[in-house]
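Heads up, one of the protein chains got dropped from this complex, but the rest are sitting where they should.
What follows is chain A.
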Amino acid sequence: MAEINLSRIVKKYGDGFPAVNDVSLRIADGEFVILVGPSGSGKSTLLRMIVGLEDITDGELTIDGERANEKAPRDRGLAMVFQNYALYPHMTVFENIAFPLRLAKDLGEEEIRRKVEQAASMLELGEHLERKPANLSGGQRQRVAMGRAIVRDAKAFLFDEPLSNLDAKLRGQMRTEIARMQRRLGTTTVYVTHDQTEAMTLGDKVAVLKRGELQQYASPQELYDEPINLFVAGFIGSPPMNFIPVRNQDGVLHSPFGPIPVTARDEAALAEAPELLIAGIRPEAFEDAALLDDATRQDRAVISATVDVTEWLGNEVYAYLPFEADAEVSQALAELDRDLDGESLRTQVVAALDSRTRIGAGDAVDLAFVPESVKLFDPRTGRNLSRDDENAARIAERSEAARQQALERAREQHSGAA
């Protein structure tokens, strides 16, 4: 159990380029924190600095209040699961899991056996203990790697993209397994991933990184509802948030799909904002106006467009609506796409609609949405002009309370079982 504190951490390589720049994070005891970002965002470097496999160029890392910058990995008391598992191929599963215990030297053979078997049964590896890693499936190897981490009483678990080598189905199962294990053990966990779904589902808190800089450090819900900038908004959510160029004239936002009203929330923020803005709307905020009753429709803003392609997924339908963007904005959008590891093929809006909708390719459609679901961004700085700090604080408070409660419950169950 430990609290990990990163304060103004910098990592510079030989060429002076900062791979991680001025990152400060406070990871509370028992918290599950995700480091997420596209490739090259420095998330793995940051994790490796915490565990001690990379030197820290500047800043301070403390574990349980003790400065750890200069400590060797073995003295930090952390356990890590590597992306490619890094199992010892010449040892059996049992010996792999027992390895950290044997190094500790203060345990008897009896005690080691008991601990390994306990960890193995938790990960359902009991019948594989005498096998060699070469004879195991990907998922089993992954579990052995986790067993090696949980077998000793590490202060914290560190995961470096542990699921990226598994196929989609197994990844989903292991994700739940990791979440369950963390809740049960209540151990501080830092988890690196590039997959926003993993970040959203696993984390108590998520740190979004871009090119070595921390963008936002908040609960998944806050990232989703109150992103701090264009990058976070575009990174979190699947399919990603739609970005539409709008011109703010006479209290109305003129978009390629027609006018969008300015909400009372945004009026103040827009006073000093430039005329040209980027409006962000999540695909799931759209509804097919034809399916709404008149009363509901009254409260909604509506835009009209022609559907280019539809994708039917069973529970919902994705409708794609292309548009022409201003040169000025399209440059900002293209840059954002590059940051997000994407390729800007065309500017389009994706709407995730209820599967009852009857629209098809080529149809003209009215899309309704709650005006407050539109976030406005400054195209030059990327800042979210519509961010509601009070709401963000409320969300943070609520998610922290939920986390404490879950931990409490896990402790009760643990002591009840023991």
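Criterion: a contact is a pair of C-beta atoms (placed from the backbone, for glycine too) under 8 Å apart; a residue touches a chain by one contact, two chains touch by 3 or more; residues count from 1.
We adopt the following convention: contacts and distances are computed from a predicted model.
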item: Candidate names "FAD-dependent oxidoreductase", "Cbb3-type cytochrome c oxidase subunit", "Stage III sporulation protein AB" or "Sugar ABC transporter permease"; UniProt protein name, chain not shown; value: "Sugar ABC transporter permease"
item: Selected from A:Gly16, A:Gly65, A:Pro89 or A:Gly314 as touching the chain missing from the view; value: A:Pro89
item: Sole residue of A:Leu78, A:Val246, A:Val262 or A:Ile359 that reaches the chain not shown, by the stated touch rule; value: A:Leu78
item: Candidate in contact with the missing chain, chosen from A:Lys12, A:Arg26, A:Arg113 or A:Lys132; value: A:Lys132
item: Interface residues of chain A (partner: the chain not displayed); value: 51-53, 72-74, 78-80, 82, 84-90, 99-100, 103-104, 132-136, 138, 141, 148, 152, 165
